[in-house]
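One chain of protein is taken out of this complex; the other chains stay put.
What follows is subunit A.
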Amino acid sequence: MRGAAFGCNRAGGPGCRMMRRTTVPCRASGSSNGAGRPVLLEVKGLEAKIAATGQQILRGVDLTVREGEVHAIMGKNGSGKSTLSKVLVGHPDYEVTAGTATFKGRDLFALEPEERSHDGLFLSFQSPIEIPGVSNVDFLRMACNARRKSKGQAELDPLEFYAHVVPKLEMLKMDPTFLNRNVNEGFSGGEKKRNEILQLAVLESEMSILDEIDSGLDIDALRDVAAAVNGLKRPDTSVLMVTHYKRLLDYIRPEYVHIMEAGRITQTGGMDLVDQLEAGGYATLSTA
């Protein structure tokens, strides 16, 4: 029901409508993979449907991302890549019907979207929305301070925040006037993507899911944005990229490439999968 009393949380709060399984704390110890690095994100058997229509989109996704890793997900249009991304950050359009997801060992689906963000999960949206009337700098500062507060750090006043954000603007080669504009309002497609990465830079999230950051970017912009993403990498951070093209992956090299098909990850490999795709399209993969 739209517009009911405030606090009605459609974004998958505790007990809302996802099936709760026992939380599986994930420790890296004893893992056979990734040189014993701790697991950051672990998705098991994830199924989800569109809340409004009941149409099932995700049909059992399994995915494990460890600290420091770069992953890519590729797949045909409509295979469910954006849906997976949005379900992980708690988008209210979807209902989780089965499976689990843990992030830093915590049950992701027991957390509000803002708590997932505080914990360090970030999604760069495929189509970022515009928020007329809210200035970009205010929005960025609210976001930054919300995370700082959750970590018990002092909030930044406008001046301190300005000092915090300017180097990040420079890294992204963004003009400071973008700060005074309204969030994404009138931004070009490429500018919106840059602005998403600016938010990532400000939040210093550990796990970034980048849904087609390469779409809408010109050749120079792609290089700038990829350089910024690489610059933000730390040993304890991970990147999950959704993309259709090799171009991006040449800049940000993934260790793992996953192929999504009809709501499931059907193949996992390395860059060789990408080369195969570029050469012969998805048909070559399914017959492989």
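Following the convention adopted for this analysis, contacts are C-beta pairs under 8 Å (C-beta built on N, C-alpha and C of every residue); 3 or more make two chains touch, one makes a residue touch a chain; residues count from 1.
Everything that follows uses one rule, which is that contacts and distances are computed from a predicted model.
Per the UniProt record, the chain missing from the shown structure is "Iron-sulfur cluster assembly protein", taken from the list "non-specific serine/threonine protein kinase", "Iron-sulfur cluster assembly protein", "DNA primase" or "Ras-related protein Rab-30". Across the entire complex, the residue among A:Leu123, A:Leu179 or A:Leu277 in touch with the chain not shown is A:Leu123.
Between the chain not shown and the residues A:Gly54, A:Gly133, A:Gly152 or A:Pro235, the one that touches is A:Gly133.
Interface note for the absent chain: among A:Pro92, A:Gly105, A:Gly216 or A:Gly269, the touching residue is A:Pro92.
Residue-level contact of subunit A with the missing chain is found at 2-7, 9-11, 89-92, 112-114, 117-118, 123, 125, 128-129, 131-134, 138-139, 142-143, 146-147, 150, 182-183, 199, 203.
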